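Below is the structure I would like to discuss, written out as structure tokens.
One protein chain omitted, others in place.
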Amino acid sequence: MNKAGQIQPLSEAVGSLVKDGSFVALEGFTHLIPFAAGHELLRQGRTDLTVVRLTPDVLFDQMIGLGRVARVVFSYGGNPGVGSLHRFRDAVEHGWPREIELREHSHAGLANAYVAGASHLPFAVLRGYAGTNLPEHSEDIAFINCPFTDERLSAVRAINPDVAIIHAQQADAQGNVQLWGLTGVQKEAVLAARHAIVTVEEVVDELTPRPRAIVLPNWVLDAVCHVPNGAWPSYAADFSVRDNGFYEEWDAISRDRDRFTQWMEDNVLNVTPAVAR
Amino acid sequence: MNKAGQIQPLSEAVGSLVKDGSFVALEGFTHLIPFAAGHELLRQGRTDLTVVRLTPDVLFDQMIGLGRVARVVFSYGGNPGVGSLHRFRDAVEHGWPREIELREHSHAGLANAYVAGASHLPFAVLRGYAGTNLPEHSEDIAFINCPFTDERLSAVRAINPDVAIIHAQQADAQGNVQLWGLTGVQKEAVLAARHAIVTVEEVVDELTPRPRAIVLPNWVLDAVCHVPNGAWPSYAADFSVRDNGFYEEWDAISRDRDRFTQWMEDNVLNVTPAVAR
Amino acid sequence: MIPVDPTGEEVMTIGAARELADGEVVLVGVGPPNAAANLARRLDAPGCVLVYESGAIGARPQRLPLSIGDDDLAAAAQDLVSVPEMFNYWIGGGRIDVGFLGASQIDRFGNINTTVIGDYQHPKVRLPGAGGAPEIAASAGRIIVLLRHSLRSFVGEVDFITSVGRELNGADGGHTSAVITDLGVLRRSPADGELELVALHPGVEVEQVLEATGWPLRVREPLGVTEPVTERELSELRALRVSANGSS
Partner (left out) sequence: MIPVDPTGEEVMTIGAARELADGEVVLVGVGPPNAAANLARRLDAPGCVLVYESGAIGARPQRLPLSIGDDDLAAAAQDLVSVPEMFNYWIGGGRIDVGFLGASQIDRFGNINTTVIGDYQHPKVRLPGAGGAPEIAASAGRIIVLLRHSLRSFVGEVDFITSVGRELNGADGGHTSAVITDLGVLRRSPADGELELVALHPGVEVEQVLEATGWPLRVREPLGVTEPVTERELSELRALRVSANGSS
């Protein structure tokens, strides 16, 4: 199916594709995290979201702390190299500013749930989960027997988000996208979702194949948006470096409810993003 | 597990790893077909083999025609762009020079059998096979129900060959391998097999990452052998082009049992391969 | 003026090329479908996305690929992916609008046999087998089969169902929606999925088709006639073939 994704402003892409209550994947495994797109979604007031990501970090902490998230599907919720996600913990431990529902996986389980979603299969099979307490708290994990060996294995329910949002290094003028370096589960997230938005560091005339890259042709994308530095404080290899200082700073900002709220107003909600990128 | 694959002569690699009766994958999907290694195996007299490949073409036709193959696991047995594999047909239709057992898949089924093998899982799930006559002639295809949706899906038994043999463009001096272009199921075949042999076009000091490449580190390989043009009449992108003329010529050579046998003696069995490559 | 009359295979290939709408995502197999898809891209469907099961996505071959593993095909593609990814994410994932398939036998419901003629265990003719066809047939939006008309190929019952011709659950769409032959065009009945003759190529009589079909073929009224092959279509197709031969 040819979605013929076009280059367009981020505000239009998010505005037309993300609704209140949408199931949104914002993927990026330690690299290329789509912060700018997530912030745009917050500025547009979207709420009651189900959000999914293997490694919810500061971006999900921000969304959760503003009360925009009803449900988080995830496998590791920490501030990498720093410690806790305080807004995430506050929501789970004290229901502030609202209760959130958790749908919890291991990385292997959630990655394979995307794989199943991308493959148009209702589930995926893996080892793992056996003997852990994870299955008893999840409707998305089950056990099945191998039809050949009768071995017991785990199964995870496929994930098919309404919208997948990722950040990449490059698009060409037709909206074909290339990203490289640690590419995580981004291909699977895009192919599993009904719609896909990609923000990119730069738009070039033609994509030159790069080592260790994945390509997402425009016909599997709905929108491509030119947003330089759209991963900050995460990074885009060959364009920026990870702002480790900000991740450490976030620990202090997010510990306090009022300071967090004020910071979000000053730095995300009441900010006009650079235009005409 | 670190197999610490070393660079060594092809004759030693094949001699130490392939036995009569071995289950051998010789993979290459329309590109990088390991002809030289297959011929070495024939010269060493190996027989009663179970051989697996998605697209058995001229190489398997040669092995089958010499009576070295007891069983073929495959999904498409033709001479691409030319027509039938006459030795394969003669064995199936007339049992010449011996009966062979077929274990037949679709591409999707066999590719996923390798995926399961590489993932240390006993089976893989896919759509497909439903309504076809393939399952009733296979012990390697079954049907299972999704534990979440109860949808009926097909399952294929994992494949774990004794040895996988592939051809690649490059190795470095430590035996790390890089191949690029159409890479088929080669990574899965190597990772699914107990042992792996790779023949390469060239040995370089250091591998430079290439676009559209896969890398097989030496610790998943048993042996790496320097065999320039080791894919002929197939090709290695950026090193050689496909010898389409030979594939057409093969049609005539292989139609006749005597001409075939003579050709194999003159061109494969009684040939000393170039040494010290 | 067309210098030489089109052959049956040329009429068939051009008829298949006309089936594609611009921008569609097309899974291309070996043989005549390969020519048809590449011809369409040079005619009225330049935005078609060609996908080859060998792993090439968005292939833009400069010459007609001789096999689906052609070097030129890989070099000019938008991306190359592994075969498992191709079948799981791209074909199985439901991203293909049109699958072109060939066949050795086809029946009235569009079931395809590429496995054996005769009994499976003791075949009269051992055919190449399934390849990617079963999953392409099951996953693509619609399937177009290219096949020369003959009693050997158009049979009452295929000896072996390699790929299923119609939706198993009776749902709309999918599976064999059209068969383009050297004599005319068959399409799937919206009512029950049986193939019906809907058009003859110019100069072909309906009796020729019925005689070359191994079951009582339904004829849809009014029976159409396909547009004559144009000079542009034929010259583009022949140029494609010359480029292929030049490369071998």
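Labels A, B and C are assigned to the chains in the order they are written; within every chain, residues are numbered from 1.
Following the convention adopted for this analysis, contacts are C-beta pairs under 8 Å (C-beta built on N, C-alpha and C of every residue); 3 or more make two chains touch, one makes a residue touch a chain.
Please read these numbers as outputs of a predicted model, since none were measured by experiment.
The undisplayed chain touches these shown chains across the complete complex, A, B. Set against the missing chain, the residues A:Lys3, A:Arg71, A:Arg127 or A:Arg194 yield one that touches it, A:Arg127. Although one chain is not drawn, the whole complex shows that of A:Leu10, A:Val69, A:Ala237 or A:Ile253 it is A:Ala237 that touches it.
Note that of B:Ile33, B:Val72, B:Leu191 or B:Cys225, the residue touching the chain absent from this view is B:Leu191. Note on the undisplayed chain: of the listed residues A:Phe35, A:Phe88 or A:Trp250, the one touching it is A:Phe88. Along chain A, the points of touch with the absent chain fall at residues 29-31, 54-55, 74-78, 80-81, 84-85, 88-89, 92-93, 104-108, 111-112, 114-115, 126-134, 137, 181-185, 187-188, 212, 214, 235, 237, 241-242, 244-245. Residues 1-2, 4, 115, 118-121, 176, 187-188, 191, 207, 209, 214-215, 217, 219-220 of chain B touch the missing chain (whole complex, contact as defined above).
Operating definition for what follows: only the chains that are shown with their structure count from here on.
Inter-chain contacts peak for the pair B-C, counting C-beta pairs in contact.
The greatest centre-to-centre gap from chain B, using C-alpha centroids, is found for A.
Per-chain CA centroids place chain A at a distance of 40 Å from chain C. Taking each chain's centre as the average of its CA atoms, chain B and chain C sit 28 Å apart. Shared contact sites, meaning residues of chain A that touch two or more other chains, fall at 119-121, 209.
Multi-chain contact residues of chain C (touching two or more other chains): 79, 88, 92, 139.
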